[in-house]
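The structure that follows is given in the form of structure tokens.
The complex appears here minus one protein chain, its other protein chains still in place.
To keep things simple, chains are lettered A, B and C as they appear, and every chain counts its residues starting from 1.
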Amino acid sequence: MQLGIIGLGRMGGNMARRLIKAGHEVVAFDRHADAVQGLVADGGVGSASLEEMVAKLEKPRAVWMMVPAAVVDRTIESFVHHLEKDDILIDGGNSYYIDDIRRAKDLTAKGIHYVDVGTSGGVWGLERGYCQMIGGETGVVQHLDPIFAALAPSIDEAPRTPGREPGKGTAEHGYLHCGPNGAGHFVKMIHNGIEYGIMAAYAEGFNIMKHANVGKQGHEASAEQTPLRDPEHYQYDFDLGEVAELWRRGSVVASWLLDLTANAFLEDPGLERFAGRVSDSGEGRWTIQAAVDEAVPAHVLTAALFERFSSRGEADFADKLLSAMRFQFGGHEELPAKK
Amino acid sequence: MQLGIIGLGRMGGNMARRLIKAGHEVVAFDRHADAVQGLVADGGVGSASLEEMVAKLEKPRAVWMMVPAAVVDRTIESFVHHLEKDDILIDGGNSYYIDDIRRAKDLTAKGIHYVDVGTSGGVWGLERGYCQMIGGETGVVQHLDPIFAALAPSIDEAPRTPGREPGKGTAEHGYLHCGPNGAGHFVKMIHNGIEYGIMAAYAEGFNIMKHANVGKQGHEASAEQTPLRDPEHYQYDFDLGEVAELWRRGSVVASWLLDLTANAFLEDPGLERFAGRVSDSGEGRWTIQAAVDEAVPAHVLTAALFERFSSRGEADFADKLLSAMRFQFGGHEELPAKK
Amino acid sequence: MQLGIIGLGRMGGNMARRLIKAGHEVVAFDRHADAVQGLVADGGVGSASLEEMVAKLEKPRAVWMMVPAAVVDRTIESFVHHLEKDDILIDGGNSYYIDDIRRAKDLTAKGIHYVDVGTSGGVWGLERGYCQMIGGETGVVQHLDPIFAALAPSIDEAPRTPGREPGKGTAEHGYLHCGPNGAGHFVKMIHNGIEYGIMAAYAEGFNIMKHANVGKQGHEASAEQTPLRDPEHYQYDFDLGEVAELWRRGSVVASWLLDLTANAFLEDPGLERFAGRVSDSGEGRWTIQAAVDEAVPAHVLTAALFERFSSRGEADFADKLLSAMRFQFGGHEELPAKK
Partner (left out) sequence: MQLGIIGLGRMGGNMARRLIKAGHEVVAFDRHADAVQGLVADGGVGSASLEEMVAKLEKPRAVWMMVPAAVVDRTIESFVHHLEKDDILIDGGNSYYIDDIRRAKDLTAKGIHYVDVGTSGGVWGLERGYCQMIGGETGVVQHLDPIFAALAPSIDEAPRTPGREPGKGTAEHGYLHCGPNGAGHFVKMIHNGIEYGIMAAYAEGFNIMKHANVGKQGHEASAEQTPLRDPEHYQYDFDLGEVAELWRRGSVVASWLLDLTANAFLEDPGLERFAGRVSDSGEGRWTIQAAVDEAVPAHVLTAALFERFSSRGEADFADKLLSAMRFQFGGHEELPAKK
């Protein structure tokens, strides 16, 4: 079928190509003209403006936006007047599901259908397919099924769950209609919240292995610092890359993120390319907000998010206050930084 | 080659069978005679006592213990006098690596070699193979290579890490000599610590989705309870089993533990078979101890462990004290339990 | 000076009485007529309706609302049409500061001034005074100074901070103009967030002392449960009430909450009056939201909040999922509950 795509960045460009390969017609727009040219070279239809893109689509139109969450609203605003009743607008980016609820309400008033799709797959999606979490009206989602199916991974990406009834829904094909508007991005939000937690679990574990040789360093006795009780218990120099590789097969912690960890260590064993300032892109924060609103504990997911904040120096003032209190009650001076 | 195995429980029995299938000779002992009978029926050599098992092994002997961590020392004590110089004793259970260091020292004094093997794979290992993390002397570990190789998963269990030099080490076959004694169980300890963290990440995430319909419940205004600001944001009834299935393909959080989660929801969508008292079996605790000794933060891994403690009611007294303080300063009474 | 007060509950009633004692005229309304009668008996002026209360106040009027956060908006709505330009409306309850910002904007359009006051002191305030955190326009806050001063604790409640310039501001009198609208409740929100953290610190610490006799209980060796390595290290039966009393003098952890803890243990050493379902009343949640919005880590404050959620059973489904996963990969059954 025919699909308009707005945004040909890292995600959008690859998705367009995957659709073209599957035989769909993609009419694309990006504010960078060369991105559009590139797609045209790969078999897409280019547009010089949003208006042109809309004009090239048959009614009822389906337009997929793949732009940063922060610019979705202004993107909609800039071309919604070109759309007509029964057209479908899809937000495949990382929007906050609460914005979906609002947008769906606004667009419904205009007769336009809104679909929110949480899309996972990163730069690997072109090859591996995109896991899609979908929110919207049932009929509309069914209408778009050929698109979702083409973007989705192959069912062969993972063995069938034993006992699963054949033909039961689309989930095992890697896409799912999760519920009404917002449901797609809600599930994607939780997906990313979990992602942060899993990443932190690996990061902390590898960090403990990294420091398993602390017993080899001398420590002076002082009231400011606890000596290691049993230095002979911490004499290990682990090859972290080999451990990551090891766990990929047969272990309980095998996962795609572990595969990537093995890649990372193979490319740069000391991870020296990185300073350790870890970004977060919204979903982790919204996950915590949902947990708090629902009064559901989420110790791990929250700690994972907060560790990212700390990595960017956001705990510095709190730490200074701790040192200041220690100085106040015990005259304790800070120790010099480790070299 | 020939291997003695002590302990034919869930893990040991399957490992013995996997070795027999691979053409190795297994001489087994278990305190339950019928477990031994069962293995004999599958091609193993049985023994009625540890002494008999030792007698049936050619020198230098190799004996693999697969017994609960808490009984390893008394097992060694009960038959070590039958062993001789150059024999090899392997602990494949979930021992604390600090015990390995001590045991290796004690056994070395007797001329006996000790090897610690952290073994992952659970009840699936017979079919899927066992990921093995090995600590001990290099020559001894090399001598046992055929055993490790037979127990290990197939390299085909996961695609090769791109760029990995062919023939580089055994890690991609699912077993690795991690370092001197204790190194195997140290790495296994961290493996399980990470496992707890990953499991908690999924559990918290699914729990937030489970409660995504709280907006449907009414709440009274009271000074004791915050009303939900926007009930319309929490109106979703997610099919958690379908979401687990969905994420297995193409998502960032795909993993073996997620595969199992999909299994679990398929078998029992409401998880009603379980009360929610989550056991922990030692490694998670030791991981925290290592983090604390090394002065390395492990927020996520620790939170995951503590959530298990809480699930077993171990926070109850702390909670009572919180209610007592609230009563003291504000006269706040506890609200009745939710039905 | 003259002040209208709406809401004569636990907080409002005592505040009214403290003002009357200080020589102010209080015109009060409460939807329970007997609460109004009670205050009249103590020297207040009663009103049978909000309208009557407004009528009894001289212009420009000052009205202090002391009602649950959830009903502030509808309270304002129900009588704001009786107010006039230059009147002052004070919200002394536990409103979300974001609501203050909105209300101030709305009321400013009507020429009415809005002041938000975070009020701490609980049921002890009548005797001990109320710590007040104030947000609003400078002139308006100064106009209300006699009211704040009368409600505030005595400066003698705590020794002067050494080196503090005499006469520097009102903070050492227990009230402070913190900034523009919302600032008062923002600071109160953080106050309560910290309160949750401090309470949790005590609760966890006392819980560890409570369990310091676990070495006296026997444990069986099993693969499901780690035995305590050194039972002789956990043989203590502490008298928790005496420890709380002890720390009140000369220790680093002396605090008002510790005083209350000592009270609680004296009244009910086993805390048997409580089930351990700990409520939370909004500010702790909003504190986390602020931390997340600001990208500032708040591990402790969040953990304190989540422990309250857990105490109310909100982790149950997550725990079931953990047990389900353990069953899937290892065939582990849950252990029976401890008696």
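In this section, contacts are C-beta pairs under 8 Å (C-beta built on N, C-alpha and C of every residue); 3 or more make two chains touch, one makes a residue touch a chain.
Just so you know, these numbers come straight off a predicted model, no measurement behind them.
Taking every chain of the complex into account, the absent chain touches A, B, C.
Here one chain is not drawn; of C:His32, C:Lys59, C:Arg74 or C:His233, the residue touching it is C:His233. Within the full complex, the residue among C:Val214, C:Ala275 or C:Leu335 touching the omitted chain is C:Val214.
Contact with the omitted chain, checked across B:Gln2, B:Ser78, B:Gln235 or B:Gln289, is made by B:Gln289. Residues of subunit B that touch the chain left out of view are 252, 280, 285, 288-289, 291-299, 302-303, 305-307, 309-310, 312, 314-315, 318, 329. Where subunit C meets the chain that is not shown, the touching residues are 97-98, 101, 120-122, 125, 128-131, 133, 152-155, 157-159, 161-164, 169, 171-176, 178-180, 182-183, 186-187, 190-198, 200-202, 204-209, 211-212, 214, 228-230, 232-239, 242-243, 245-259, 262-263, 266-267, 287, 290-291, 293-301, 303-304, 306-307. Residues of subunit A that touch the chain left out of the display are 9-10, 68-71, 94, 96, 122-124, 199-200, 202-204, 206-207, 210-211, 221-227, 229, 257, 260-261, 263-264, 268, 271, 273-282, 285, 299, 303, 307-308, 310-332, 334-335, 337-338.
Here, only the chains that are shown with their structure count from here on.
Chain-to-chain contact here is organised exhaustively, every possible pair of chains being in touch. Relative to the C-alpha centre of subunit C, the farthest chain centre belongs to B. With centres set at the average Cα position, the gap from subunit B to subunit C is 43 Å.
Centroids built from CA atoms put subunit C at 37 Å from subunit A.
Residue positions of subunit C touching 2 or more other chains: 280, 285, 299, 303, 307, 310, 312, 314-315, 318, 329.
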